[in-house]
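Just one protein chain is left out here, and the rest sit where they should.
Chain naming follows the written order as A, B and C, and within any one chain the residues start at number 1.
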Amino acid sequence: MMKGLKKWRLFSLLAVLTVFLAGCGQQELSTLLPAGQVGKDQFKLLMLSSGIMLFVIIVVVAIYVVALLRFRRSKLGDDFIPEQTEGSQKLELIWTIIPIILIIILAVPTVYYTYKLGDVKAMEEVDDDGNAKHLVVDVTAKLYWWEFEYPDLGIVTAQELVVPTKEKVFFNLKAADVKHSFWIPAIGGKLDTNVENLNKFYLTFDQESKGLKDGVFYGKCAELCGPSHSLMDFKVKTLPRDEFNTWVKNMQATKDKPVVANAAGEEVFKTSCIGCHATSGAGEGGSQGPNLAAFGDRNRVAGFLKHDEKELKEWIKNPQKLKPGNTMPSFENQLSDQELDDLADYLLGLSVEQ
Amino acid sequence: MAEVQMYKRTPVEQDLHIRRAKETMRGQVLMFSLMIFMTLASFTFVVAYQQGVEGFSQYLVIPVLFLFAAVQVGLQLYYFMHMKDKGHGVPQMFMFTGAVFGFLIPLTFVTIVWW
Amino acid sequence: MDLNKKFTPETWPEHPERATLEAKNKFVGFWLFLGGETILFATLFATYMALKNKGPSGFEFSTQELYELPLVFVMTLLLLTSSLTSVYAMYHMKNFNFKKMQLWLGITALLGLGFLSLELYEFSHYVKEGFTFSNSAFSSSFFTLVGTHGFHVAIGLVWVTLLLFRNAKRGLNLYNATKYYTFSLYWHFIDVVWVFIFTVVYLMGVIG
Partner (left out) sequence: MSSVAQKRSFGAAFWDWMTTVDHKKIGILYLIGGGFFFVLGGIEAMIIRLQLLKPNNDLVSAGLFNDLITMHGTTMIFLAAMPILFGFMNYIMPLQIGARDVAFPFINSLGFWMFFFGGLFLNISWLVGQVPDAGWTSYASLSLASTGHGIDFYAIGLQIAGGGTLMAGINFLVTIINMRAPGMTYMRMPLFTWTTFVASAMILFAFPPLTVGLFFLTFDRMFNGNFFDHTMGGNTIIWEHIFWIFGHPEVYILILPAFGIFSEIFTIFSRKRLFGYPAMVFATVLIGFLGFMVWAHHMFTVGLGPTANAIFAVATMAIAVPTGVKIFNWLLTIWGGSITVTTPMLYALGFIPSFVMGGVTGVMQGAAPLDYQLHDSYFIVAHFHYVIVGGVVLAILGGLHLYWPKMFGTMLNETLGKITFIFFFVGFHCTFLIQHWLGFWGMPRRVWTYMDGQGWNTANMISSIGALLMAIGVIVLVINIIMTVAKNQRVGNDPWHDGRTLEWAIPSPPPFYNFTTTPLVRGLDSVWIEKSEGNMTGLTPAEPVSDIHMPNGSIIPFLMTFGMFVAGFGAMYHQETSWGLPVLIFGLAWTFVAMSARSLQDDLGFHVTKEEIQRDIDNARKGGQF
């Protein structure tokens, strides 16, 4: 597809552009440093279109500058009356046809990639045993947090998506309350989570997240969804397939023997929090609050706060202040300092990775 | 703004004027009967379909319904509203543009608002 | 413009509705307005088509069971006929026959009133059955589409009534001829919309 376009002239232009653009941005969230096939396809389109656009701009500006330099009244004299030209068919034909050609050059790969990236037929494929061939994740966007359910694996997590590298991962996207949009800039483009239908698409994750600044890719909500829209971040952990399998096993195991770091904290949790939060990663989504089975492994609290005891306690005390409009009530006056300490201890100990 | 010129038609002209008007009116009545006929036909077709009369399948009835509706609308616009007459270039242009966009909107709503 | 200028059938212009610049402006302006109305109704139709038969889970109304064709048929005949009567009115206007024009417009109004009453009856019937405006997306879109048309009919009735009474003593002149003419355009347009309503909403609804 792209072969025809790789003429050497374009190529050198692209090379310059690549240096210019790719020098910027941070790996974990820049669309200019794509870490997945989808993002790379889109990046190619970006380079191609930037090249064309740069060309257009240069031509326009060149004509413009020459005209400005040559035809100033200060040079031509005050009495100069220019010839009142009506137009030129030849010129007009040229500047109709050349843009059309440029547009076609852009339109062909556009249509190609539109279909390529929209192809989710493989989602339904099953192997001989009737198991899905590809990993499918059901994403539910809720007011300011994300739920990730793995229907074929029977596990559910929140705020931090964990996926294997180097394979297609399919997503079912849906919103539970108002519309949101699911976007992992470094991996590929976004798709909206609507309230009334399922949206499907796929992404591939080519790079392990371990080497990144925080050890995760950044995900964003890209549709205005209320006051805390800007805080509706999530993180993406990408693991090699075997590590991913281990993670899945550990998640499934949280059902039977929940690890308890602080028994007193667990008590508090069971009285105040269990109604909304599950601590078992096995099962289905749909609960009121994020699943906390892997909370200890998270990179952030509530998607954006630093993941330490202090911030965690702040969060439990007053989530409304930190993330206006979210649906978790404040516990400032309901829990003693001791209870909070225990709770935090307990929560940070909920881990499937150690 | 200049006032309208009063022009008095001669008896002969007046006669012609009235006759022409009458003729036009006859045409209008004819078109009206055509419209009533199509309305009747449309309703009959649907009732026939409802009763399961042989031959009145969806594939016949629906296109016919839309055809009749389009023709009726054409008749209203062109005859009753005189769009066929002189001096209606602007109305034609805007009604046509309206019709094109007006067709496009329902089309998209039945194709890409599907869930 | 001079309202007192008296015309006779012989001096009455060929196209009284666009004999002056003001009249021409109104004439063209009203047509443009109708062009815009086309899109307005197109959007309403589009929404209706997208939402028809859609309701909350357990929703029990459907176009097939709801609509009653005989009533719709009578309404259609009333409105179509009123279109013809307003053509008669315009015919008499061109001939400068004020009395007959008023008469035919009166008949038009009565037919329109009949139509509107039946529509109100239909609506109240639906509401009694529980198919209210806020019953479902389907009901909202139905009442909005058909109701907007009905509202246009009502406006038309008020308009023509005002015209009839206001000018009863004054007779035809170039100033109100345009008003009569644009009213008739409006009335035909309402009929155009109704043709689509009975086709798309009722007949197609019965088919399913």
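Quick notes on this one:
Going forward, a residue touches a chain if its C-beta (ideal position, glycine included) is under 8 Å from a C-beta of that chain, and two chains touch if they have at least 3 such contacts.
A quick note: this is a predicted structure, and the numbers were derived from the prediction, not measured.
Although it is not drawn here, the omitted chain touches the following shown chains in the complete assembly: A, B, C.
Of the candidate positions C:P13, C:G35, C:G156 or C:G205, contact with the unshown chain belongs to C:G35. Only one of C:A19, C:A50, C:L66 or C:V195 touches the absent chain when the whole complex is considered: C:A50.
For chain C, the list of residues touching the undisplayed chain reads 1, 3, 21, 24-25, 28-29, 32-33, 35-37, 39-40, 43-44, 47, 50-51, 54-56, 59, 133-141, 144, 162, 166, 175. Those residues of chain B that touch the chain absent from the view are 1-2, 90, 94, 97-98, 101, 104-105, 108-109, 111-113, 115.
Remark: the residues of chain A touching the chain excluded from display are 21, 24-26, 29-32, 39, 41-42, 45-46, 49-50, 52-53, 56-57, 60-61, 63-64, 67-68, 71-74, 76, 80-88, 91-92, 95-96, 99-100, 103, 106-107, 109-111, 113-119, 175, 177-179, 181, 183, 185-186, 188-192, 194-197, 199, 213, 218, 220-231, 233, 304, 324-325.
Everything that follows uses one rule, which is that only the chains that are shown with their structure count from here on.
Averaged Cα coordinates give chain B a centre that lies 14 Å from the centre of chain C.
Chain A and chain B have Cα centroids lying 53 Å from one another. Counting partner chains per residue, chain C shows two or more touched chains at no residue at all.
Touching of two or more other chains is recorded for no residue of chain A.
Residues of chain B touching chain C in their complex: 1, 3-4, 6-9, 14, 17-18, 21, 24-25, 28-29, 32, 35-36, 39, 42-43, 46-47, 49-50, 58, 61-62, 65-66, 68-69, 72-73, 76-77, 80-81, 87-88, 90-91, 94-95, 97-99, 101-103, 105-106, 108-110, 113. Touching chain B in their complex are the following residues of chain C: 1-2, 5, 7-11, 13-15, 18-22, 28, 31-32, 34-36, 38-39, 41-43, 45-47, 49-50, 69, 73, 76-77, 80, 83-84, 87-88, 91, 94-95, 174, 185, 188-189, 191-192, 195-196, 198-200, 203-204, 206-207.
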